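Here the complex is missing one protein chain, while the rest keep their positions.
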Amino acid sequence: MTDLLKIDRVCKSFGGVVANDAVSLSVPEGAIIGLIGPNGSGKTTLFNSIVGYHPIDSGSIRFRGEELSALRTAEIARLGLLRTFQQTRIFGKMNCVQNMQISVPHVGDSFMTMWRRFPPEVTERAESLLKFVGLYAKRQLRAEDLSFGQQKLLEFAMALMNEPKALLLDEPTAGINPTLINGLIDRLKRAHAEFGITLFVIEHNMRVIMNLAEYIYCLAHGELLANGTPEQIQNDQRVIEAYLGGH
Amino acid sequence: MGNLEILVEAPIFSVQLLLDGLLVGAIFALAAYGMALLWGVMNIINIAQGDFVILGGYVTLTLYNAGIPALAGVPVAAIVLFGVGWVIYRVVIFRVVDRDLFISILATFGISILLQQLMDQIFGADIQSAESGLGTLFLFDNQVTLGKVKLVAFGTVLVVGAALAIFLKKSRMGQAIRATSQNARAARIMGINTDRVYAMTFALNAAVCGAAGALVVMTWVIQPFIGLAYTIRSFMIVVVAGLGNIAGVVAAGLGLGAAEQFAAFLLGAEFQIGFVFALLVVILLLRNAVLKRKRQVLK
Partner (left out) sequence: MNSSTRMVLSAALFIAALFVPQVPALQPYLTQIAFLWVMILFALTWDVLGGQMGYNSFGNILYFGLGMYATAVIQRDLYFTVEEYANVAGGEQAALTTAEYLFGLGLGMGTGALLAVIVAALLGSGILGLRGHYFAICTLGLGIAAGELASGWDYIGAGSGLVTPLLPDALGERGPFFYYVFLILAVIAFLVLRRLYAGQFGLAINAIRDDEDKAEALGLHTTRYKTVAWCVSAFFLALTGGAFGNLVIFIDPTDVAFAGPTFGVWMVLMAILGGKGTLWGPVIGATVFHVTQELFWTYLFGWQRVALGLLIVVVVVFFPLGIVGWMRERWPKRFGEVVDAEARKAQISLEGES
């Protein structure tokens, strides 16, 4: 497998606080990779660095061989690398179908496509993806009227609508009704299998990540602490200490 | 730009412009200090800021016309405007504090229009000023003139600014104001009556503007419809200096005052207000361009 995303010695600090210190990792094409670590270990900062939310201090981030660190968020998204937010973000005053429609891939947009109406295929695809995440019955509701968990599912569906090559998910199960978590894991796996999307997932729920990911990286204090298969990580003494031993 | 030659040939003119600019800039800084306080504590940008200044000027003018020395207008204008601010808070502002920012901008814009026209109706549209009768200093072989009142005004700015800073630092109310500005919810949980804090902040800001207005009418002129320029000046100073940075506010205020004097001299006085507003656009764009390199935006 080739590396879809390759992160090489990325450093990022805010003021004097080092959030990422020479983090290197790689996400092979077609994989499901997990990223874990205690609170404040720099997971979300790393995600933000990858998708261009802030410039990095040093290092390199390559997606399909292309350097990302000089690109802006929207350009990176159009390359096919998308992220979802820990604090779910959707377009509140628009209904679910509209949220989906505007999430179509924008890579080929030109001044002419700005004016177009959405073709029926787009609406059909939007509705079928809403079915996929169980929101079809609520498709005409304003997104702000959905519960937090439902918004999270909507955001996931919007990401799928965008047809990314890789999806960075920031705590996809946080705030989701526990009875839905198994279903969500199933949907994530199916998105991976059926749409061929590479997944890179931050997750706090150990049961979820061990079930989902085939390979896991663990961050602590901004540095890469350990990496390995779920079994290796589960039995890694350093990981256990990082989680239990505090600081 | 013909006047540029004059500056080159007679550099002493620069001293005159600089001195005038710095002294008037101090008054801008005072109004900006109030705006920064309001912005920081209540997250409101008060478009009527400049109209409060002008209203303070008219209060002073009224006293002056009644035969009372203009300098006495400083405390009186502050007290009157404190009351005006309190009433405006109780009637309008408390309804917009926690709402969309644009609602507060537009509401204060409405207040600004209302105040302008009220002042026009009551005091007339003429340009007016109050003579301090303090006389003039002549410096550098009489080449530079300096109204003593400007020095007095400068001193007053320092006193008012220092008083406000000490109030915020030492008094119980001041501490409550600072606590609320850092985290209004936490302050509420700790038992601070944030509604009172907001009312106090809004009224205090109005009082500061009132004092500034008294100084404006003594050192310069007032007119019912020039308030907006003071609002924009305050806003600009705060944008350049940042919230909660007194030294920065003073520096930016003095700098703006000086820049305006030079611009008015070089471009012609008719372009001075245009210069202020154009400068605002330029400063915001520059500030945003700097942030953009860090992939942030002004918001």
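By letter and in written order, the chains are A and B; residue numbering begins at 1 in each of them.
FYI, contacts are C-beta pairs under 8 Å (C-beta built on N, C-alpha and C of every residue); 3 or more make two chains touch, one makes a residue touch a chain.
What you see is a predicted model; the values in this text were computed from it and never measured.
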item: Where the missing chain makes contact, among the chains that are shown; value: A, B
item: Hidden-chain contact residue, picked from the options A:I32, A:I61, A:M158 or A:A220; value: A:M158
item: Touch criterion as defined above, residue of B:F154, B:F235 or B:F262 at the omitted chain; value: B:F235
item: Chain not shown, touching residues in chain B; value: 45, 92, 95-96, 99-103, 105-107, 109-118, 121, 225, 228, 232, 235, 239, 268, 270-271, 273-274, 277-278, 280-281, 284-285, 288-289, 292, 297-299
item: Touch residues of chain A, complete complex, unshown partner; value: 51, 72-75, 77-78, 82-83, 85, 89-95, 98, 101-103, 105-107, 109, 111, 113-118, 131-135, 137-138, 140-142, 145, 150, 153, 158, 162, 180, 182-184, 186-187
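By our rule, only the chains that are shown with their structure count from here on.
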item: Separation of chain A from chain B, taking each centre as the mean of its C-alpha atoms, in whole Å; value: 47
item: Chain A-touching residues of chain B, taken from the complex the two chains share; value: 293-296
item: Chain B-facing residues of chain A, complex; value: 52-55, 72-73
